[in-house]
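One protein chain omitted, others in place.
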Amino acid sequence: MTLGVCYYPEHWAPEMGPEDAKRMARLGLSFARIGEFAWAPMEPEPGRYEFGWLDQAIENLHAEGLEVMLGTPTATPPKWLIDRHDDILAWDEEGRARGFGSRRHYCFSSETYREHSRRITEVMAKRYGGHPAVTMWQTDNEFGCHETVRSYSPMARDAFRGWLSAKYGDVAALNEAWGNVFWSMLYRSFDEVELPNLTATEANPSHWLDFYRFSSDQVMSFHREQVAIIRQYAPDAMITHNAMGYFTHYDHHDLGAEVDVLTWDSYPLGFLAQGPEDQSRTLRYLRQGDPDMAGFHHDLYRGCAPFAVIEQQPGPVNWAPDNPSPLPGMVRLWELECLAHGGRFSSVFRWRQAPFAQEQNHAGMLRPDSEPAAAFHETDEVAKELSLLSDDLASSKVALLFDYDSVWMSDIQPQGTGYDGLYVAKDWYAAARKLGADVDIVPQGTDLSGYAVVLVPSLLHLTAETAEALKTTEARVVIGPRCGSKDENGNIPDGLAPGPLRELIPLTVARSETVPEGAGGAVAGRGGWKAWRDECETALDPLWTDEAGRPVLYREGRTSMFAALPERELLTDYLAEVFAEAGMDAERLPAGLRLRRGCGLRFAFNYAPEAVRLPDALCSDDAFVIGGRELPPAGVSAWRET
Amino acid sequence: MTLGVCYYPEHWAPEMGPEDAKRMARLGLSFARIGEFAWAPMEPEPGRYEFGWLDQAIENLHAEGLEVMLGTPTATPPKWLIDRHDDILAWDEEGRARGFGSRRHYCFSSETYREHSRRITEVMAKRYGGHPAVTMWQTDNEFGCHETVRSYSPMARDAFRGWLSAKYGDVAALNEAWGNVFWSMLYRSFDEVELPNLTATEANPSHWLDFYRFSSDQVMSFHREQVAIIRQYAPDAMITHNAMGYFTHYDHHDLGAEVDVLTWDSYPLGFLAQGPEDQSRTLRYLRQGDPDMAGFHHDLYRGCAPFAVIEQQPGPVNWAPDNPSPLPGMVRLWELECLAHGGRFSSVFRWRQAPFAQEQNHAGMLRPDSEPAAAFHETDEVAKELSLLSDDLASSKVALLFDYDSVWMSDIQPQGTGYDGLYVAKDWYAAARKLGADVDIVPQGTDLSGYAVVLVPSLLHLTAETAEALKTTEARVVIGPRCGSKDENGNIPDGLAPGPLRELIPLTVARSETVPEGAGGAVAGRGGWKAWRDECETALDPLWTDEAGRPVLYREGRTSMFAALPERELLTDYLAEVFAEAGMDAERLPAGLRLRRGCGLRFAFNYAPEAVRLPDALCSDDAFVIGGRELPPAGVSAWRET
Partner (left out) sequence: MTLGVCYYPEHWAPEMGPEDAKRMARLGLSFARIGEFAWAPMEPEPGRYEFGWLDQAIENLHAEGLEVMLGTPTATPPKWLIDRHDDILAWDEEGRARGFGSRRHYCFSSETYREHSRRITEVMAKRYGGHPAVTMWQTDNEFGCHETVRSYSPMARDAFRGWLSAKYGDVAALNEAWGNVFWSMLYRSFDEVELPNLTATEANPSHWLDFYRFSSDQVMSFHREQVAIIRQYAPDAMITHNAMGYFTHYDHHDLGAEVDVLTWDSYPLGFLAQGPEDQSRTLRYLRQGDPDMAGFHHDLYRGCAPFAVIEQQPGPVNWAPDNPSPLPGMVRLWELECLAHGGRFSSVFRWRQAPFAQEQNHAGMLRPDSEPAAAFHETDEVAKELSLLSDDLASSKVALLFDYDSVWMSDIQPQGTGYDGLYVAKDWYAAARKLGADVDIVPQGTDLSGYAVVLVPSLLHLTAETAEALKTTEARVVIGPRCGSKDENGNIPDGLAPGPLRELIPLTVARSETVPEGAGGAVAGRGGWKAWRDECETALDPLWTDEAGRPVLYREGRTSMFAALPERELLTDYLAEVFAEAGMDAERLPAGLRLRRGCGLRFAFNYAPEAVRLPDALCSDDAFVIGGRELPPAGVSAWRET
C-alpha cells in the first residue's frame, strides 16, 4: 500500500523539478504518474523527438527514490498529426467529426491512428522500458471520457462490418440473431450494415447491442496493441489503465484481464451530480460525496483486477455543474477508504494546480503558487497512518453480480424512465452496505460458493455459467425484477423471463409494466416499489404484496425474487431478514456511516455532515487503532476485530 | 361491425400459420391485416420476388374464413433499394439524411421512390387484387410517424418550388401573400425559395404554412398513386390508411376523401404522456388512458370518413416513456367504445408479441410463447357481445369545428406557451362529453343545420363557407378566443380579428395577450382563464368578467365568444348553461365516466380507477343490456333508451 500523485513536469519551469520531487518524497509519496498528455512536448514536429525534459523529470523523481508511472500520450494526438491525416478524428452520434482543441478526438477504428499509437508507444517503451524508476505504465488516459468509446465515423462503420462478419460468418445468422425480418431490415451482405445512429426512429436494439460490444472491443484491441509493445521493452513493469466512475461504455471485466492493476479516477463531489441521487441527498452530501459511490467502484473494479485509485479528488474540481469544497478531512477519508477496500495505492490528481487552460479551476495538492492545499496536509496524515495498516485483504460474505452487457441492454431499451441497470445495482449495493456488509461485486461466471448471500440486481441476461453457479451455491440468492428477461442477443428468451432463473424459482413473467415516478406501490408498514413490475405466473404465494394486492416478492427455498423494483428502504428491510437468517449483522447503520474490513482492521467512515456515534456492539472502546467511537463529519475510525 | 387483428406471418415459422388462423377464427375475428412491413421478404433482391410465404399466409387465413387486409410495404424500403439510389432518403429539419435501420426513411418528394412505390404496389395488386380473401387494402403505414411528413431534402425543396409555382403562378403573388417585403425576403423567381429550416431566426410564418400544406399534399399524392393502382386491380376492395393519435402533420380531412374507411391506431396508455394532461391526471389515468383521447379521435376521424380502429393497444407498449399495464377490462372497454362511436371494426395490434427487434416489449393478443394474453380474453368477451349491438349510427346534437390549417397556424406562431389549437379543441370536446353529450367533430364548410350547439374552439382561420354555415344555423354557437384572427395566408385579416365572425357577434379584437401558467384570472365563484386573452372593442356588455374586471365572455343572441381561453371547469360551467337552454342534459357526470349513443344503445364507460354509479335519471334499472348501474374500474354498461 502506497501513496502517489499525478504530475505534469511539462507545465512548469524545469528548475522547479528537483524541489517538487523532494517535497513529494518528504510527504511520503512512493511514485508519480507523468507523461500521459505530453505528446506535443515529446514530438513537437513529425518525427523530431524531444525527450530531454522527460529524462530530467524522471531523473528528478528517481533521485528522491520515487518510482514513476509513465503514461502513453495517445489521448491527445497533436495538431500536426491530425492535419496530416483526415481519418483520425472520431465522429459523434450526430455524424460530425470531433474537432481538435481539447482531447480524446481520435477514433479507435482509425488504422492510421493505431499506427501512430504503436509508434509513439514503441519510442517511449524503448527509451524508458529499462529505466529503474519506471516501474509502471499507463496506457492512454480515461478511455471513453467525453462519450468517445462509440465513434460514428466511416472507419468505425467499416470495422464494425468486419467485426460482424467475424462474429456471424454468414449474414443470414446476423439477420436471424437480430430479428431483421422485422421492418424489412434484412441484409444481403455485411457491407449493407450501417451504424445505428441517425435512423428515422430507433434502430434495432440488437443492432445497437452489437455496436456497443464492437465499440468496447475496439477499445480493448487499441489498449492491447500498446500493452504488447510495453511488455516487450519492460517485461516486469506493472501495466494499468485508468477507469472512471459511473461509466459503462466499455466492458471493464475485459479490461481487467488486460492489465496488472485496474486504476480508477475517483471524484466523489464531481460525480454527485452525475449519479442518481435526488436533490435532498445531493444537498446533504454536497461536500462529502455519496457514501456509496467510492465503495461501489472500489468493489466493482476489485472484481475486475487488483485495483487502485490513480486520481483522487483533492478539492473543488472544474467540470461538475457546481464544484464545492470537500469538508476538511474528506481527502484523508477517501484515501483510507480506498486502502480499506483493498486498493494497492491511492494517488491524488494532481500535484500542483495549473493556472492555465481547461482545468485551471481544478485543485491540486499544491496551489498554483506552490503553497500546500488541503489535500497536501490530509495526505500527510494518511502517510503517517500507513504503518498502522497491514496488506491483508478481507473476504466478503456478500456477492453482487454485475455485468456490462446487461447494462447495455437496459440502456438501449430502458422501457421506463425509472430503470437503469447500473443504478439499480448501486442501489442494491447501498442497501447491503447500510447493514454493514462488505460486498464483492463479481462478474458473470464467478464461482459463488463460499458466499452467504448473493445479490442479482439487474442481470437482464445470464450466461449458462452464471445460472449454474447460482444453482450450485449454498448462498441465499436475492434477485431483482427484469433479471433473465433477455437472451444473448438482447431478445426475449424462449419460455419468457426469467429464463434460466426459472430453475431456481418456479415462476414465469407473463408481462412487465413500467410506471413513472410516484406511481409505484407500497408494502403495508414498509417502503415501496417503483419503476418496474413483473406480473408472474406461479404457484408460489407471494411473500409480500403491495396495498393493491400486487405481488412484490416471491421466495422458493434459498432463492428470492422481487416482482417489482424495491425502493432502497424496502430492499434494506428484506436484506436485513436475509442477513439475519445467514447469521450476519442486520442492523441499519446511522445515516452516512459506512463500514469496511481491510488492512487487518475494520473501518468506519462518516460521510454524514453531522457527528455520528458507532454502535457499541461493533467493538469495545479499547479496540480503536484510528479514531474512536464518536466520528466527527469526515471522521474515520478503525479497530482490530477479535 | 367486426373484429380483427394485425398479423405478421413473416415473423414466424411457416408451420405455425394454420394454427394461428384457426385460433383467430375460433376467437370470432373476421379479418387479419398483414404485409405492411414485408418488402424485403417479398423482394429479397432487386426484381426477384418471393411471394410463396405470403400466398400461403393468405390461404391459411382464407381457409378459416378470415378476410385479409393487405398492406403495401412502402413504409420500409429495403436496404438494397436505398443503396442503389441516393435520392430516396428523407432529410430531417437539421439538414441530415435519415439513415436506414428502422422505418419511414423515405422522402415523399423522391420521384425515384415514387416509381418503386408504384412498382411494388402494382406487383402486389396484380397478384392479390382478385383474391377472394383480400377484401381490404391499406396503403403504407402511419404516414408521418417519427416526424416524417416534412422532409428537408433537395427533392422536397424542388417539389416545393413546383408546388408554389402551381399555386401562385407569379412570384409577385407569392411575395404579396407572404408579405416578403418584410426583412427583404422578396423573391425574383420560385427557384429562389428555400425550405424554411435552418434560418438564423424564425422564417416567415406564411412560408412555413405553405410548406406545411405542401408537405401534407405530398403525402396525399403519394397515397393517391397507390390507390389508383389498387383500384385498377381490385375495384371492389375497401381501401384505407391508418392514422395516428394527436397527430396533425397532414390534413386528415383530405385523406378522408381518398379512402373508403379511415382507420386509426389507438394507444390510450401510450398517448397519455404525449397528450396535454397534467401530472395528477396522468397518474390517475395511468392504466386506463385519458377518458377523452379515444373518443376525441373516433369522432374526429368519423368526421373525415367512415372510421375504424385498426391498431388497438392490447397491453403495455414499448415506445412511451413509461409503459404500464392496462387495468383488467380496459381492452374490452376500448373495443366497445370504438364500436359505440360508430367504428366499422376494431382490430388489435398485434396477434403475437415478437420476441425480437424494436417492438419486442410491445404486448400482443398472444405472448411470444403463444399463450393467450389479456387482450385475447377480453376480445373474446367482446366477440360474444357483438350480437347485442346493432349497426345503428346515432346522431349528435353538438358539432365541434376542427381544421388542420388552423392547427398549423397556431403551431407555427404559438405566441404563448399555453395555446395549442389541437389541445384547445380537445379540451372543449372534453367539456361537452363531461356533460354527457355526443359530439360530431366536423370540418370547415360542414352544413350545421340540425345541431343544437356548435363549438368553435380554435379556428384561427374560417373559410367563407364556414362563416356562412355559422350564420345560417339555428344552433347556439360558442366560440373560443383567437378564432378568426387569421386570413388564408395566416396573416391578420382586414378589419382585424375575429374576421368573418364579426357578422355573428359585434366586436373587434383590438389586441391579444398571452400569459404564462399561473397568470390567468378567475371568474368569481367559478373557474378561471389561462394562456390567451383578447382585448375587445364592442358595445356589448361582457357576460362574465374576471376578478380584475377583464371581460371573459361576450354574447349576442345565439352566439357566445370567449375573450379569454377558459379552463375546462369554466367552460363546462358555460356549456351547461347553453346545453340547458337547448334542452339538453346539463349535469356533470361522475369523474372518469363517459357516455355515448351507438349500436342501438347508450353506453357508459368507466375510465376512473374507482367504481362509479350511473345517475338514476339516465335509465331504469331494467334497461341494461350490458353491465348495470354500478360500473367497476374499466366497466362498461349499456342500455336501450326508450
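Think of it as A and B in the order they're written, each chain with its own count starting at 1.
Quick note on the criterion: contacts are C-beta pairs under 8 Å (C-beta built on N, C-alpha and C of every residue); 3 or more make two chains touch, one makes a residue touch a chain.
This is a predicted model, so every value here is computed, not measured.
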Could you tell me which of B:Ser215, B:Gln312, B:Gln360 or B:Ser512 touches the chain that is not displayed? B:Ser512
Among A:Asn361, A:Ser449 or A:Ser620, single out the residue that touches the unshown chain. A:Asn361
Given A:Asp55, A:Glu115, A:Asp322 or A:Asp392, the correct residue touching the omitted chain is A:Asp322
Of the candidates B:Pro14, B:Gly65 or B:Gly95, the residue in contact with the absent chain is B:Gly95
For review purposes, identify every residue of chain B that touches the missing chain, sorted by number. 94-95, 178-188, 192, 194-207, 413, 415-418, 489, 491-496, 510-516, 518-519, 535
Of the residues in chain A, which ones touch the absent chain? 8, 10-11, 37-41, 44-45, 73, 76-80, 83, 90, 94, 96-105, 145-146, 148, 273, 279, 282-283, 286, 315-316, 318, 321-325, 353-361, 363, 367-369, 371, 373-374
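In this section, only the chains that are shown with their structure count from here on.
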Measuring centre to centre with CA averages, how many angstrom lie between chain A and chain B? 47
